[in-house]
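This is the structure, below, for whatever I ask next.
Here we show just some of the chains, and they stay where they sit in the whole.
Letters A and B name the chains as they come in the text, with residue numbers starting at 1 for each one.
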Amino acid sequence: MCGIVGIVDASGVSFPLYYALYALQHRGQESAGISTFEGTTLYTHKAQGLVAEVFNSQILQKLQGNAGIGHVRYPTTGSKIPENVQPFNFRYLGLELSIAHNGNLVNTAELRAEYERRGQIFSTTTDTEIIGSIIADALRTSKSMEDAVRLCMRRLRGSYSVVALVNGTVYAFRDPLGIKPLCIGKIDHGYIVASESVAIDALDGTLLRDVRPGELVCIDEDGLSSTQIATANRRAHCIFEYIYFARADSVMDGTLVYDVRRRIGQRLYDAKPVEADTVCPVPDSGIAYAAGYAERSCIPFVEGLMKNRYMGRTFIMPTQQQRERAVRIKLNTVRGNLKDKRVVLVDDSIVRGTTSRRIVNMIREAGAEEIHLRVGSPPIIAPCYLGVDMPTRAELIASSRDVEAVRESVGATTLAYIPLEDLVEAIGWSETNLCTGCLTGCYPVDIPGERSCHCIVDYVAGTHQADLSSFKMEKERTA
Amino acid sequence: MCGIVGIVDASGVSFPLYYALYALQHRGQESAGISTFEGTTLYTHKAQGLVAEVFNSQILQKLQGNAGIGHVRYPTTGSKIPENVQPFNFRYLGLELSIAHNGNLVNTAELRAEYERRGQIFSTTTDTEIIGSIIADALRTSKSMEDAVRLCMRRLRGSYSVVALVNGTVYAFRDPLGIKPLCIGKIDHGYIVASESVAIDALDGTLLRDVRPGELVCIDEDGLSSTQIATANRRAHCIFEYIYFARADSVMDGTLVYDVRRRIGQRLYDAKPVEADTVCPVPDSGIAYAAGYAERSCIPFVEGLMKNRYMGRTFIMPTQQQRERAVRIKLNTVRGNLKDKRVVLVDDSIVRGTTSRRIVNMIREAGAEEIHLRVGSPPIIAPCYLGVDMPTRAELIASSRDVEAVRESVGATTLAYIPLEDLVEAIGWSETNLCTGCLTGCYPVDIPGERSCHCIVDYVAGTHQADLSSFKMEKERTA
């Protein structure tokens, strides 16, 4: 999982990119990077660490120019390699291309093999480099970004929201199913595209709309333009973004995430009511769910767990022996709110079950009489191939256990999940327009060995050509 | 404001002190320090910074011994001097004394003058050094810690919760009015005293009870003992600890802070009801208040403000020009939860009014129709001389304005404070047992130029003598 942003701003772009990445920090804490372009020079700074660790004023001042892109990366398995830190740069034939990507391709190996046979040599094993190579390769002949992205989209299978910086122009495109989010905002002296609208808020901008599935957006000093590169007969918005990943204050494909979670909480009560004394969220992600549950049930919303706000990377993890005596530094129970109480504990999801088991246990030790675990998503039974760092089926507690077995495993008095249809209604998109792979095992793209719910993508014929010098598109120019 | 902790633990004390200070980090982010004692050596490490910045594993391993004290300090005006970082050490006549203090004396100048006349030379201008000097001076003649603390208490006027490490024994005492909190816990291989019970929780210990006002507690390898040094005809627990300063999951002088805040929220509705669509807390401190308000009013609890969890010290503050465009990085509005809504905004207190004004403004810009500000404390009209870093009267918005003028100033539709009597009832201690100086202008100790509500302190006659080699007390030995 990653966060991406692209900005064109007539008053300089590196500080706005920094603040936007700050707002997207929850999408990736492993590394951060920014590329900007000024004159004929592509500037890039990127490193492992949080946004605040990777950048300082001095570095940002060196990242000159009015156009740029940024990236934060989530630590997925095997990804903690310094050289995989994005954005990636490509420089050839007088072109300076920088690219950043959120998502995951499922045909990486086959694309890679093909391009390697054709002569391409790769530096990394990332799918981002493949996307960049395909575009760069296409640009060599077609000299139109529109054509290059069209060719690219035809080849890529999987999820991809991409920002690219080409000689001072920012491009952004989203896969034809719109799996990963991407939205457009207006800021004082330009435009911004970002994974979530909170990045637009951070700059006091206005959310214009989401990038459409299959759309290519272009931002330069003249404003915003757009081409529809591909259309599909369905969408496949990642359902887990709504459940857990996105910030609650983001508006995503037309829906406020907080609202979704609050409605899930309400429906959780409707679907799985229980008599209890308090509704207690698992912080911080469970709060909106618990608020909705409390609102509908009229059971008081009372926090039973408190997070220490000062935990950072440099915190010294207790050794096993110390851990026995230092279990509640990160998450403490509010004993007085739990003791002798019937508690509805509300969480967003259960993945491996280990965290839930630990929390249920803490609450029981704090003296709760009953613990009714209510979960804001249906059981997660299948892995994600499209960009969320989920464990394998074997590690997913619900993949081989029914609800009763999960309840017993985590130690709750009762356990109930939100039914899928309620979740879907809470989101507001029909089930066929969501990717529910992790909940149903049926994926919107073909994945070897998995069921898929086929979809048809149509690539809109290219009607515009631009020469390399301008890299412009003329449709829908809005500025 | 500061946080203090003292631990005797048969299996080593530096890591438990570190975890305890982590739990108390909210009481002071300016500096941190730990002293331990092993054999005949007093080890101290202290520096400016957060607990996680000041200590690492290597440093903690060097802090040897089974007894120790720790301290975190709040950045009060003029206090950002490296040499004022606690604990303070005193070494003389074979005695190794380390001391840390939470509170504020009101007769510092006069004590200082007296001791300087008598020959004492000070290194710093802190009242902590004065407390240490009085004790050290008394120990020279009396050789009993009990006598030394009695003499000390007779001289000190103000608030003081103190931990002291004397040749491997931990002492803790609290002023006769119990202004600042201090509690005792049992951990696996020893005992702990700490400013708040969350430090005990962090070590998975059990809260035994609070240190009584005027009590001296002694912890050594033989266990816990106690002497009542002074008794008073009243208590004066700091009311602002309950309102804002303490962590909600702390139990303080017998009361769960979360419970106090939730009850205040309930009573706020009872006292100042309003028709509205949502109850929205100012994060993070307003959540318990808002939960109580929502519970009583049956108006839904819905978050309208979201804090960025990744703000740290290294965050680059926007310049004025950048700030205009980066206002919502730290605190973002959840527009969809506010637009066209009648919002009850719940906060713990209004001090200068600037933060309230900014937040009310943000919520209005997000489209709220009405903003009903409800405040969990009465108007703050007077400064604090007893340990809370409050501004002067001139800066306190309510010191010279009535409620309507404050409402106008912060821009809310309506504004209501909790009445003092409701606040007092929510806390559970009678008003005469609380320090309400900042709310009433009447203080429990004599302060030149201020009104005081006199109290009588009786110093219990010393009945025990211990020689310097042991520094023991024999009352109430519990281990």
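The rule we apply is simple: contacts are C-beta pairs under 8 Å (C-beta built on N, C-alpha and C of every residue); 3 or more make two chains touch, one makes a residue touch a chain.
Everything quoted here is computed from the prediction, not taken from an experiment.
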Query raised in the report: 2 identical chains shown; how many in the complete assembly?
Result: 4
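Operating definition for what follows: only the chains that are shown with their structure count from here on.
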Requested in this report: Using the touch definition up top, name the residues of chain B that touch chain A in the complex.
Outcome: 15-16, 18-19, 22-23, 25-26, 29, 50-53, 55-57, 60, 187-188, 198, 201-205, 247-249, 251, 256, 258-259, 262, 284, 287-288, 291, 294-295, 298, 300-303, 306, 308-310, 312, 314-316, 318, 322, 324-329, 332-337
